[in-house]
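Here the complex is missing a single protein chain, while all its other protein chains stay put.
Naming follows writing order (A, B and C), and every chain is counted from residue 1.
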Amino acid sequence: MPDQSDDAHYEIALASRMLANEGALDAFGHVSLRHPADPARFLLPRSRSPQLIEPDDVLEFTLDAEPVRGEAVRLFAERVIHGCIYQARPDVMAVCHHHAPEILPFCIAGVPIIPVFHLGAAGGETVPFWNQRDEFGDTNLLVLKPEEGHSLARALGQHAAVLMRHHGATVVGGDLRELVSRSIFMCQNAVYQLQAQLLGKVMALTPGETRLAGSINAMPNVVGRTWEYWSCRLAERGRMPPRRRAGKTKSPSMARSAASGRAGKRARS
Amino acid sequence: MPDQSDDAHYEIALASRMLANEGALDAFGHVSLRHPADPARFLLPRSRSPQLIEPDDVLEFTLDAEPVRGEAVRLFAERVIHGCIYQARPDVMAVCHHHAPEILPFCIAGVPIIPVFHLGAAGGETVPFWNQRDEFGDTNLLVLKPEEGHSLARALGQHAAVLMRHHGATVVGGDLRELVSRSIFMCQNAVYQLQAQLLGKVMALTPGETRLAGSINAMPNVVGRTWEYWSCRLAERGRMPPRRRAGKTKSPSMARSAASGRAGKRARS
Amino acid sequence: MPDQSDDAHYEIALASRMLANEGALDAFGHVSLRHPADPARFLLPRSRSPQLIEPDDVLEFTLDAEPVRGEAVRLFAERVIHGCIYQARPDVMAVCHHHAPEILPFCIAGVPIIPVFHLGAAGGETVPFWNQRDEFGDTNLLVLKPEEGHSLARALGQHAAVLMRHHGATVVGGDLRELVSRSIFMCQNAVYQLQAQLLGKVMALTPGETRLAGSINAMPNVVGRTWEYWSCRLAERGRMPPRRRAGKTKSPSMARSAASGRAGKRARS
Partner (left out) sequence: MPDQSDDAHYEIALASRMLANEGALDAFGHVSLRHPADPARFLLPRSRSPQLIEPDDVLEFTLDAEPVRGEAVRLFAERVIHGCIYQARPDVMAVCHHHAPEILPFCIAGVPIIPVFHLGAAGGETVPFWNQRDEFGDTNLLVLKPEEGHSLARALGQHAAVLMRHHGATVVGGDLRELVSRSIFMCQNAVYQLQAQLLGKVMALTPGETRLAGSINAMPNVVGRTWEYWSCRLAERGRMPPRRRAGKTKSPSMARSAASGRAGKRARS
């Protein structure tokens, strides 16, 4: 019997696949959603490439990024990114961590992304930087420990996204659709900003324009259009997520996990 | 029974899909045609991504950008772009507004696009800039009000296209085929211009060359070839528009609209 | 009954489609072959996008670029390019004129293409420039008149290719396979050269290296491999040319033309 959480599982799979199909995600990156019925939990897939996520891959976590059920599957090493942001930002309902190729040059050069076209205003007036090295010295650059996740959430502050030096970006949204469009438009903005800089001088939107244009994607005739477009592009390539299995309330992995106890703990790395 | 307007609906869907397939349009942008039987009206699809437009999505508007029939569908917010240009330019039969990625860096840096190869001459000797901020201050950068549309049409003047700062471009044509080829070749021209500037010094065509080469696309052995090529590329990806439904003279949405009165008004945003 | 010329028709269609599939040709450009049985004639398709050429589209021309039979089909406007080069260069068996996007920035900036990697040596030590404006003033930049074709052939000289300012390139080969690989590797060379210049200083191959590496593509284990690869990529996309129609010695268009007299003359432009 489908419920609200079933829909959420499907929507997370859909958003993950859309972002992969549009090039923002590849073998890496992950999309989460705050649990629609319990703000103290979030939903995140098991460790798997975003383009391949199925609704049954989505698991439930506490805000400490611990799986609610012992899971006999591998988990994303960086799930504290999601938990720590949901703790710090009650307004955030969805989080995406990615290594989009359009963003990486900015993460490497340390050059700020600024809004340079109307849709790019979705990323806000400024996107702060977080350099893991500043606080934690030499690491493998993955965000693995709670203190690293909290540090990243502090750098994010009240912004729409944060750039992670030599690594990627983390983007937040009020819902999955805002998250998806913001992630995609920030990537386009980054490409245009780099090319405009090669051409001549980059001119940013004014703060007023950024504020006004930043809400274009909330217009009903815009959000409907983009969602239909990205869905059709997924469907055209045969990449739509499958539906959950009938009568399913737990994934097979959860069932297996119930049998095997805390096997999931051992599988994580 | 098909009439001239039925053909026009199909041609608009085809042109929209071609431009999307060649990368000039994405979730956004729109193509219109002056009504073939009534120069005081124009045809424009309902709010939908260009790659998905069907002949039945095409609606009729007055030059004030008001739908001729009350429509129970969402309309493009920026349809005044089309109406205002048709008012100002009796020679213009077709209009495309787009955010092509090749053009955006020029819209951001404020660097003019100039003709740098023979086919790029289709864009004319100069492409003027329009900066909404100059006249209207901080906006969301969409062209929503009639006075914004008229201002844009004045900036366009007698040119083939106008660049919109931080936003995109609007291109005009004497028919849909000229519009499509001009839009595509301007995008190619922009890419080559940027790369030539990175290599060294950009040399433009002379005014004489621009005038002479600007009419290459009117040569019968050129227009036939490009149209066949872009059509085949659409067909190869299964993206050709469907035909109108048999016996149809109004779209279902129009029929619904007739029942629901001015519902369309409320749907617009 | 198939003969040598039938094979040649098929090979021209195959080469045209390969070059289109690899991105060197789009709606424009054309590939010709000196007639295998008569060096005073050459084979060139009717005016059609290279990706769509069928063996039956290939026609026979004198070296003055006049069709041997009156043809009721549109012809390429620039066929003098081929005729004039076959007149000037008895060693040349195949010619390709193209507007490859990798080459255009060099044609615009006037920066010479030089061999920067082993396969790029296929283009030779230097690629001369031809600027139509120097000799003919303002034109539409198409090579339409015999004197323009002869001027281009003089600029080509004994080289493997010539760059045409603001227009494209013309490449020659000892056979179709050399022509195809040379065209493709010159495009790759151009991309790498531009990017290497952005990175730092471009270092060219020495003249000795260029001479030695320039013949790599004649190695039997290389030419077999590339031809299989480009063919498979065509086949994978369903783009292989059809075979000639059984029993066919003239194309239907030629038959039509025989009935309609010199209709072909009027169709040309």
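One rule holds for everything that comes next: a contact is a pair of C-beta atoms (placed from the backbone, for glycine too) under 8 Å apart; a residue touches a chain by one contact, two chains touch by 3 or more.
Predicted, not measured: the structure shown is a model, and the values here were computed from it.
Looking at the complete complex, one finds that the omitted chain is in touch with A, C. Residue A:Leu141 is the one among A:Leu141, A:Met203, A:Met219 or A:Cys232 that touches the chain not shown.
When the omitted chain is restored, the residue from A:Phe76, A:Tyr192 or A:Trp227 that touches it is A:Phe76. Chain C meets the missing chain through residues 116-119, 188, 191-193, 195-203, 205-206, 208-209, 212-213, 215-216, 219-222, 224-226, 228-230, 232, 236. Summarising the interface, chain A meets the missing chain with residues 26-28, 47-49, 51-52, 74-77, 99, 101, 104-111, 133, 137-142, 165-168, 194, 197-198, 237-238, 267-269.
Quick note on the criterion: only the chains that are shown with their structure count from here on.
If you sketch which chains touch which, the chains link end to end in a single open path, with no loop closing it. Both copies, chain B and chain C, contribute mostly unmatched positions to the interface they share, with under half of the numbers common to the two.
When chain A is fitted to chain B on its Cα atoms, the angle of the rotation, on a 0 to 180 scale and to the nearest 5, is 90 degrees. Measuring from the averaged C-alpha position of chain A to that of chain C gives a distance of 48 Å.
If each chain is reduced to the centroid of its CA atoms, chain B and chain C end up 34 Å from each other.
Those residues of chain B in touch with two or more other chains are numbered 197-198.
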